[in-house]
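A single protein chain has been removed from this complex, and every other one stays in its place.
Here the chain labels run A, B and C in written order, and each chain numbers its own residues starting at 1.
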Amino acid sequence: MRAPRVGKAVQAPGRDGEGMGAVRRIWLLAWRDLRLEVRDRAGLLSVLAFFSVMLFIMALALGPEEEPLRRAAPGVLWVALAFGSTLLSTRAFALEVEDGTLDDLLLTPGGKEWIYFGKLLFQMFLLLPLSLLALLMAAGLFYLPLDRLLPLFLTLLLGVLGYTSVATFYAGLLARLRGREVLLPLLLFSLVVPVVLAAVRATLGLVEGLPLEEVQNWWQLLLVFDVVYLTASALLFPVVLEG
Amino acid sequence: MLLRLQGISKRFGREWVIRNLSFALERGETVALVGPNGSGKTTLLRLMAGLLKPTRGRVEREGRALFLPNPPAFHRHLTAREHLLYDLAFHGREGDWQGALRRFGLPEEVPLAAFSSGMKKRLALVRLTLLAPDVWLLDEPETALDGEGRALLIGILREARRSAGVVLATHDRALASEVADRTLVLGGV
Amino acid sequence: MRGKYLLGLVVILAALAYLIFGGLGQNLVYFLTPSEYLQDQARYQNRPVRLGGLVKEGTVRYDKDRLELRFTLTDGVAEVPVVHKGTPPGMFKEGQGVVVEGRFQGDHFQGTNLLVKHSETYQAPKEGWTPEEVRKLIEEAK
Partner (left out) sequence: MLKTAQPERPDTLTWVFLGLGLLLLPVGLYLALAAPPDVNQGYLARIMYLHVPGAWLGYLAFFVTFLYSLLYLFRQNPRYDRVALASAEIGLVFMGLALVTGMLWARPTWGVYWTWEPRLTTTAILFAVYVGYFLLRGAIEDPELRAKAAAAVGILGFINVPISYMSVKWWRSLHQTQSIDLTTGKIHMDPAMLQALLFNLLVFTLLYLGFVRFRALLAVLEARREEA
């Protein structure tokens, strides 16, 4: 894997951590974490194993008839994605906590928002291919029709973003806490139920062949939640992480 | 004035680790922080860095502060080169990382998981010189270093005080008397 | 610093405003009306849906022995015959708004769950009503 070139670090003009400098730092942080995660393997493999085991068991439990399987597929898919991304968001900060490097990030000059966005981007890098994989698996195991792949992918993007925006925030907040693996899903699920609900309904609509205008409303709802959660989390993140 | 603590106290749970302490650090000054284990040296350094908030009192800081923990913290899966490049980028700085690594006798392309604790300590010092903070906060920097490493540390600290302020927590009286302008003694609680 | 929070607040409020005024909602419905059904019958055939409307006056037939309730649901434009297994709920009466859960089967709607929708308007019985009338009214409503 080749990283974007880090050799030519440019001194950010004016105040550190503003403008282009911040965008570059976010990108680099996400890329670095991806690199760490790929080299470590343990976290990535556990998420992958989790996805496949969950989908297999659910398919076994609900099968073998085609119709009930197809109806259950969106729900199963999103629950698997939600749990999987909780695992990943814990990983995003576990990378720093295990090696004791979270302090180094906090001591970088400028605001702390970039850390939030970097960690978020890292998870999106991993989750989007993973969710596509989960979608393909669901197509195989649950007879999920894939003829509207693009709208399905848009739904995945919006849903995963909404979920991850809150998950990243909480994972950061709880990073140093014992028992965070238990606490995180507990906290998250109540907050992101609207997101998961809207995502399931949009997916269901796409699977059942409803016209796009009908699905579009769920997309709008998802978009609103994404924007609100993303903005609020990014603003609150530095406040809760300091001190 | 680089750093000023005004009547700060810090409590963890029910334990007061630091009570009503005031302190000031000027540019060009090196202060040694001494005291027995558990006297709050590390906590004080973290308070100075802004990694902890005091329960009472105020901390004012000018410029960038960096904290070197003991043992130093690095990502195991990165090489020294990668780690330094990311650090430089995150801090928005440039520096001759290759020269610095050579000066400290460290390999560029070996994953840090394979580094000994002495090598990690050296790398941490390289990192600090490259990032060149205004306030250096070092927690027992002399541990795990061999004679050569120790000489390098003293050299670095002397360089640092020209443009920055240094606070180092140490159990090494000889080191403290060699580099420090004054000593801050933390007693038992 | 302050500008950052202000910007965030504006973004959040804009998103919520979009939710309110963005034409969202009318399609995220809890129930269908009969005319919506008739416009696109094929789509709703044999799919679990909720059908909402008013119980048409004079169409309610309740078979006590087979516990079968038949009535016509209307939204003023279109009408759908409904067959529901089970006793009608307390407030069920002609002219009342109801929501039926079930699916379309051939020419009629087979209900599995009958919910009565009441309005947000609360009105006391008019003056001049005799106590008997009020009591009767209340007994009917129970």
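Heads up, the rule we're going with is that contacts are C-beta pairs under 8 Å (C-beta built on N, C-alpha and C of every residue); 3 or more make two chains touch, one makes a residue touch a chain.
This is a predicted model, so every value here is computed, not measured.
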### Summary
Missing-chain contact among A:79, A:191 or A:210 belongs to A:191
### Absent-chain contact - pick from B:14, B:162 or B:182
B:14
### Task
By the contact definition given up top, give the residues of subunit C that touch the hidden chain.
16, 19-20, 24-26, 28-31, 52, 89-92, 96, 99, 113-125, 134, 137-142
### Message
What does the interface between subunit A and the hidden chain look like in terms of residue numbers?
### Response
166, 169-170, 173-174, 177, 179, 182-183, 186-187, 189-191, 193-194, 197, 225, 228-229, 232-233, 236, 239-240, 243
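As a convention for this text, only the chains that are shown with their structure count from here on.
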### Query
Should the pattern of chain-chain touching be classed as line, ring, star, complete or other?
line
### Message
By raw count of C-beta pairs in contact, what's the busiest chain pair here?
### Response
A-B
### Task
Return the distance between the CA-based centres of subunit A and subunit B, expressed in whole Å.
35
### Query
Between subunit A and subunit C, what is the gap in Å from one C-alpha centre to the other?
38
#### Entry: In subunit A, residues with contacts to at least two other chains
none
### Contacting residues of subunit A [partner subunit C, same complex]
111, 208, 210, 213-214, 216-218, 220-221, 223-224, 227-228, 231-232, 234-235
### Summary
The residues of subunit A that touch subunit B in their complex are 3, 6-7, 9-12, 16-17, 21, 24-25, 28-29, 32, 35-36, 39-40, 95, 99-101, 103-110, 242-243
### Query
Touching subunit A in the complex: which residues of subunit B?
46, 49-53, 64-67, 69, 73-78, 82, 85-94
